[in-house]
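Apart from one protein chain that is not included, each protein chain of the complex appears where it belongs.
Letters A, B and C mark the chains in the order given here, with residues in each chain numbered from 1 onward.
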Amino acid sequence: MNLVEDALKAIAEQPPVKYSAKDFQSDQDVRWCPGCGDYSILAQVQRVMPELGIPRHKMVFVSGIGCSSRFPYYMNTYGFHSIHGRAPAIATGVKIARPDLMVWVATGDGDGLSIGGNHLIHACRRNIDLNILLFNNQIYGLTKGQYSPTSEFGKVTKSTPYGSVDHPFNPLLVSLGAEASFVARTLDRDPKHMQFVIKRAAEHRGTSFVEIYQNCNVFNDGAFFTYTEKESKDDHVVFIEHGKPMVFGKNKDKGLKLDGFTPKVVSLTDGTASVNDLIVHNEKDTMLSFILARMSSLPELPRPVGVVYAVDRPRYEVEVSNQILSAIQKKGEGNLEKLLNHGETWTIQ
Amino acid sequence: MNLVEDALKAIAEQPPVKYSAKDFQSDQDVRWCPGCGDYSILAQVQRVMPELGIPRHKMVFVSGIGCSSRFPYYMNTYGFHSIHGRAPAIATGVKIARPDLMVWVATGDGDGLSIGGNHLIHACRRNIDLNILLFNNQIYGLTKGQYSPTSEFGKVTKSTPYGSVDHPFNPLLVSLGAEASFVARTLDRDPKHMQFVIKRAAEHRGTSFVEIYQNCNVFNDGAFFTYTEKESKDDHVVFIEHGKPMVFGKNKDKGLKLDGFTPKVVSLTDGTASVNDLIVHNEKDTMLSFILARMSSLPELPRPVGVVYAVDRPRYEVEVSNQILSAIQKKGEGNLEKLLNHGETWTIQ
Amino acid sequence: MTKELKNLDDVTIRFAGDSGDGMQLTGMQFTSTTALLGNDLSTLPDYPAEIRAPAGTLFGVSGFQIHFGSTEINTPGDICDVLVAMNPAALKVNLRSLSDGGIIIANRDGFNDKNLKLAGYASNPLDDESLSKYHLHSVDITKLTQNALSDMGLSNKLVDRCKNFFALGMMYWMYTRPLEPTIKWFQEKFAKNPELIDANTRVLKAGYAFGETTEIFAARYEVKPASLKPGRYRSITGNEAAAWGLIAGSVKSGLDLFLGTYPITPASDILHELSKHKNFRVKTFQAEDEIAGITSSIGASYGGAIGVTTTSGPGMALKSEAMGLAVILEVPLVIVNVQRGGPSTGLPTKTEQADLSQAIFGRNGESPIPVVAATTPADCFFGAFEAMRIAIKYMTPVIFLSDGYLANGAEPWLIPPVSSLPDIAPKFATDPNEFFPYSRDEKTLARPWAIPGIPGLEHRIGGLEKEHITGNVSYDPENHEFMVRMRQAKVDRIADDIPPAEVDGDPNGDVLVVGWGGTYGAIRSAVEAKRREGKSVSHLQIKYLNPLQKNLGAILANYRHVLVPELNLGQLSRILRSEYLIPTIQLNKIQGLPFKSSEIEEKIDEILSREYAHELS
Partner (left out) sequence: MTKELKNLDDVTIRFAGDSGDGMQLTGMQFTSTTALLGNDLSTLPDYPAEIRAPAGTLFGVSGFQIHFGSTEINTPGDICDVLVAMNPAALKVNLRSLSDGGIIIANRDGFNDKNLKLAGYASNPLDDESLSKYHLHSVDITKLTQNALSDMGLSNKLVDRCKNFFALGMMYWMYTRPLEPTIKWFQEKFAKNPELIDANTRVLKAGYAFGETTEIFAARYEVKPASLKPGRYRSITGNEAAAWGLIAGSVKSGLDLFLGTYPITPASDILHELSKHKNFRVKTFQAEDEIAGITSSIGASYGGAIGVTTTSGPGMALKSEAMGLAVILEVPLVIVNVQRGGPSTGLPTKTEQADLSQAIFGRNGESPIPVVAATTPADCFFGAFEAMRIAIKYMTPVIFLSDGYLANGAEPWLIPPVSSLPDIAPKFATDPNEFFPYSRDEKTLARPWAIPGIPGLEHRIGGLEKEHITGNVSYDPENHEFMVRMRQAKVDRIADDIPPAEVDGDPNGDVLVVGWGGTYGAIRSAVEAKRREGKSVSHLQIKYLNPLQKNLGAILANYRHVLVPELNLGQLSRILRSEYLIPTIQLNKIQGLPFKSSEIEEKIDEILSREYAHELS
């Protein structure tokens, strides 16, 4: 990056700033419906940003179209609200051209998994260093309430008055099938957990895919209340942590034990099982990640929430840059005069 | 289907025809390169068709663009050579409109997994009754040799003179991540096996996804020779069969045993393991299907070939038709006069 | 107190309040009652872009405008006579559409400090002199509503939800409309909740009584019925009409309707409407994107259904490649584009006519597609039906252009008898002897529709150039030219099968105003007004954009000036100029809003003024 690099270098290196969450609030009015889960996601992201130690002018948020995709307007960073479904592809271009930037993608279940599904899975397989936040509200919010590829079978919406007949995607499974190197899930109504997961995603090198259960209180109210509300949450969610056994329940009285490849709920109090029998989470275990992802399709099991998978593998943008550097090392910086005149030429006097 | 149904009914029910493979050869010259693996796929499909007991005028082959996508021209059935990547979407329309037809999709690794990846995964999740044959030659044939999303990392091609830096898709894993109900793999150079797999795919109700290792002898010769050629095949391929232990090797002297979630190769002759220790294939085991799919990424393990996964779940086009039928049962056949005049109207004298 | 009763030809009212204030419902009730009285009318809702904006904000204001009269009504009205404003934001946003001397009915209770601040008012406009040029009536609507319901023990929230009907009651009194239709509607709507029937009825009546008894209203008005064609009417929006037109096409052709689509504003309501009618064997497929929407429809048409896909601008762009496929395949397909403000995402909830060039030219290669447009909300029924007729008869994709204004606008519709709609007869190939997929009907140049399932018709089609007659892939140069010209000729030939263009007004004269699509009402009003002034002005509204009607060139030549008003930078104008080599005068508006007739009138005046004529000569 000749010229751009120069311009960037010319900026006197700023002393590291101590940010607060407020520094990440833009001057734009936030225009989601009152009560929308998107507010919490915004707040948590703004809270996590200061902890990353990265100047905000080095951050770019890219989004597609949807309520969720309004996200970049509200972040006091560089922001790019693009077209429906294309955020991962645009972000890929940004990141390849500018590996020095931290690039985030904000997308919805429609934006990311319906029209944008292909770009999403290709980003995952390439393992380009993007942090993808998928706001899953199991509905199309912005277009006022059609079902989405994550809506449950039988869902009655504006476009499916007789109930939908599509089997939904499991976003964790889709991203794992595409070999994402970081896959996680968190909840709009659990600020602390969300902060933790977002921070982990930010720190991961390579594509980070984060599914966030997000309540659309206007068109799909309560879709995730089982997993987010006090009364039911403890019994229906298992918070997974690397190296820890999978315990859950109001009184930490239940656990998950493997029966073949399938987790089974066991009681830790009736004497049939102890903590030592439980699955111990291992973020690096590919097969375990599939088992965890699959659990979302099995209603008798709690929903796993947390970092499901996190491994290192080569990053696309780094490989691209390395090829460039090694070409320059081998051949020297490109010389246009030489290029035009190389090979077979002849001279007319 | 008012008019169309009538037209179809009007055709005197033909006595069931006894076809031969020849009956499925169209009058078009086959124009693949001499030696191309596509010829074998064509031959096997033509051989299997007569066994299905379905009249050829009830069959449609839909394809996108690519060498592989020329396939429909050579089948003496209804054929539709469409545009790049869209075959699954077109086939979905055909099948929803005409559930009475048997619909096949012929696609390539570029057509199906690069530009068409999204349609492919959505077809899988919907479980619409399509039979998808993905000719994987790990290259773009028709456009003369660029790398594809299944090409191995580091691949040198016309578009990657310094080697590609993309991590490839594992087609089985992608389709399983999208929850395909039938997933299989077969080999261009194993006619018998291919016939078996194609027949199984045809018989499966719901989306059948079949990856076929196909040699492009012009732009990627020998990509799969390890798995298809006599010398190496036996030691590098495990043919999986439902209910059978996973044995392989020239003298059936090796087997696969699970170590945690990971298959390990064991010898059946050195006394360390016996057939009873081996993984017994179960097409209905979701987690096993992931384990088998993942094996392709582990070079020390043999490639699984055969029907990896086959379960039943509701089919999209059936559900759609059922909704229509039940609406008609409840409300009676639609009456246009009534529709235009229902609800609030008023009369001007 | 008896009050003066004045007669009016037409009135425009705008109800405005928070998204949650029920302004759409209020407006629709006023509309129904007014329709029953026999007025002609036109309505336009005006939603905020946000789903549910915070209460009291400027961007959260929701409005509903109705224009009704005893004369022909063509538009929802340039300017309002009455503005009902439930809060300061509603007043602020809508004041500029109120006529000088117009009536404001303000809900004083809504003008509290918080709301005034949210709307950016420094002082209360109901109390300062800022509204002195209007007739301001500030009414304690909220309190009066509470009073009317005080003995029922309802929650505050419920009571607050009734207040719009107080306003409606007042308007019913003011324009002498009966209460019964709305009360009947309460009874149906709230059948399961008698308390609500009671409460709403009480409030409605209270509003009416308030008008009757209070001192503040000096006059009330009467708007006599219009002399409408006798028959049965209903109110219909453009999107409903389009959906029904498609169903009608399916019924009249005997083909199952398959809609492959992806939601997008302002086209989604066509999907919503069609998905209700499964007993018409309508299959709606919400695809993963617009490309799957159109390609699944192509697949369905290939299978023998009539494939339809609906979208708006950006989605239309995505469908470009597949439209080209439909062209070369020659399968019937209806593509509905409900245009909105562009470019790119643009102004998604606003109207525009800027996709005409895209519809005609937006594909690679020579790729002709017939294009039809609708002129009014109800005309969307006929537009969609006609698109389907042409698609099936000529085995071709057809683009039907609607727009955001038509889609959401409503008007009374004289329901056509089903028997008055022409039958559509698809021509299926059935005979394997002498079957060739690209042989052609001599008259229409259409190829046969050979659907899978017929023994002996097995054949293969695709996106590569195909040989005349056989349909085999062909790289032959002459064949390619032949086929390119053949596909063009087929589309051109449709000009023989559509009604000639008709002029409203004199067959020649000073100015011909040529519009297309949804500008019909505004142009018609403007031209009528000028004609009443004795000006030599005529009107021609184009519904067939491709091919153009055969007599169009001859008509244009009969006028000194051709004025082309468009909600774009001149896309039809460009076509007319290249086609007929005539100079055109453009009038372009690109504001996400329909034309006001006054804007067109002004332009006509300008043309007719001597100076302008001089400039031109």
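Basically, a residue touches a chain if its C-beta (ideal position, glycine included) is under 8 Å from a C-beta of that chain, and two chains touch if they have at least 3 such contacts.
Predicted, not measured: the structure shown is a model, and the values here were computed from it.
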Which of B:Gly37, B:Gly93, B:Gly108 or B:Gly141 sits in contact with the chain that's absent? B:Gly141
Which of these touches the unseen chain: B:His84, B:Arg126, B:His236 or B:His281? B:His84
Can you list, in ascending order, the subunit C residues touching the missing chain? 49, 59, 312-314, 316-318, 320-321, 324-325, 327-329, 339, 341-350, 352, 354-355, 357-358, 360-367, 462-465, 475, 477-478, 480-481, 484-485, 487-488, 568-569, 574-575, 577-578, 581-583, 589-593
Positions on subunit B contacted by the hidden chain, ascending: 29, 31-34, 65, 67, 83-85, 114-115, 117, 140-144, 146-147, 149, 158-162, 164, 166, 218
Residues from subunit A at the interface with the omitted partner, ascending: 1-4, 6-8, 10-11, 14, 26, 28, 55-60, 62, 65, 72-73, 75-83, 86, 89-98, 100-101, 118-119, 122, 320, 323-324, 327-328, 330-334, 336-337, 339-341, 343-349
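Operating definition for what follows: only the chains that are shown with their structure count from here on.
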Considering only mean CA positions as chain centres, point out the chain farthest from subunit C. B
Could you put a whole-Å number on the gap between the CA centroids of subunit A and subunit B? 30
How many angstrom lie between the centres of subunit A and subunit C, each centre taken as the mean Cα position? 40
Multi-partner residues in subunit A (2 or more other chains touched) are 114-115, 117, 149, 162, 166
Which positions in subunit C are in touch with at least two other chains? 278, 288-289
